[in-house]
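Here we show just some of the chains, and they stay where they sit in the whole.
Each chain gets a letter, A and B, in the order it is written, and its residues are counted from 1.
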Amino acid sequence: MNETKESTIMLGMMWEAIEIIESCPEFAQLIPEVRSNLVYAKSDAKTVNDVMAIDGRITVVNGRPHASGHPKFGASSHMARIILELMKVNPEIRSGINIACNPELVSFLEGYCKKDGLKIVKVDRSNEPADSRDVEGKTMSWKAREAVRLAGGKVPDMFYEMGDVGKEPITTMAGKNPVEVAERAAKLASEFSCY
Amino acid sequence: MNETKESTIMLGMMWEAIEIIESCPEFAQLIPEVRSNLVYAKSDAKTVNDVMAIDGRITVVNGRPHASGHPKFGASSHMARIILELMKVNPEIRSGINIACNPELVSFLEGYCKKDGLKIVKVDRSNEPADSRDVEGKTMSWKAREAVRLAGGKVPDMFYEMGDVGKEPITTMAGKNPVEVAERAAKLASEFSCY
């Protein structure tokens, strides 16, 4: 086989990840009000247009997770900015997904991460400097940098936040590629449904 | 033609409304982070299961509004509770849609309503009693009642809110049926895009 374009492989992995998530009904319980998105950045990504995401996000239809549209470059702003920031610290971390954040889920995730040796940190948005707030791009970058700082300079596997005025609290999961991220999300969703 | 079931007519009107919204690319600008939903209550609705809504809400795909799933009874919780509450005041108001709420849009809507003779009010969530907060069902009912109170005991055409911790601010539009609501939303979205 000739050398395959990076974007072709990325598209293949995004769709593999979508199949994993759509095949996991329990993941529907983890989808926040703002809906989940799954992103995957090119290895040399510089802007949100270098980051693939699901057009229309992942919603719930017939009680199951459902990708609204197709994976596309530039289809995410929030999650894309977070991953671009994390890549500055660890270029191997090119994918992520956002899920809900509530006391019950946080308690489960803390235990889950301890058991599996994963790193999870809690970001307090009230620590965000005034000049970063309300500037969507800036605020996402700040959140990612703060998570790295709290994790001792490394990219944590997950981080969640306390809500702020007008902002739904969100948990972010990061990983190397969307298949890895989707598999972890599906496994975790299945365990949480029995929690 | 024999007498048609109420649910058949409701389904027809929901789909007519969906076609109107999906044919209005400008409406994409009004969809909030939590996504829009359009609801339609039976004339004798008592619970959220008597209220039709779009399964998976209305998201944005290819830059255009897109109904994720089909209209179904029970597919909404938030918007359904608001309409159930409004119907107690005016049983003719059986449909509604939620859209974004930001300073620019609010300024436009205030002017739009003045011009068209529509009633719009602003709900301040910080007035919500402590025992209502954080109880999703209760908080939506409170918001609806507060909007009616601020409108002098009548159901206003629109109401918006100041955000609260963890809650995205939202504008709610109410009307008699989803076609009326969708037509108003599409007209308003087109004008806002030139604002």
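Simple rule for what comes next: a residue touches a chain if its C-beta (ideal position, glycine included) is under 8 Å from a C-beta of that chain, and two chains touch if they have at least 3 such contacts.
Just so you know, these numbers come straight off a predicted model, no measurement behind them.
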item	value
Assembly size in copies, with 2 chains present	4
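Here, only the chains that are shown with their structure count from here on.
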item	value
Averaged-CA centre spacing for the pair chain B and chain A, given as whole angstrom	29
Parts of chain B lying in touch with chain A, wherever the complex brings them together	33-35, 55-57, 59-62, 66, 68-69, 163-169
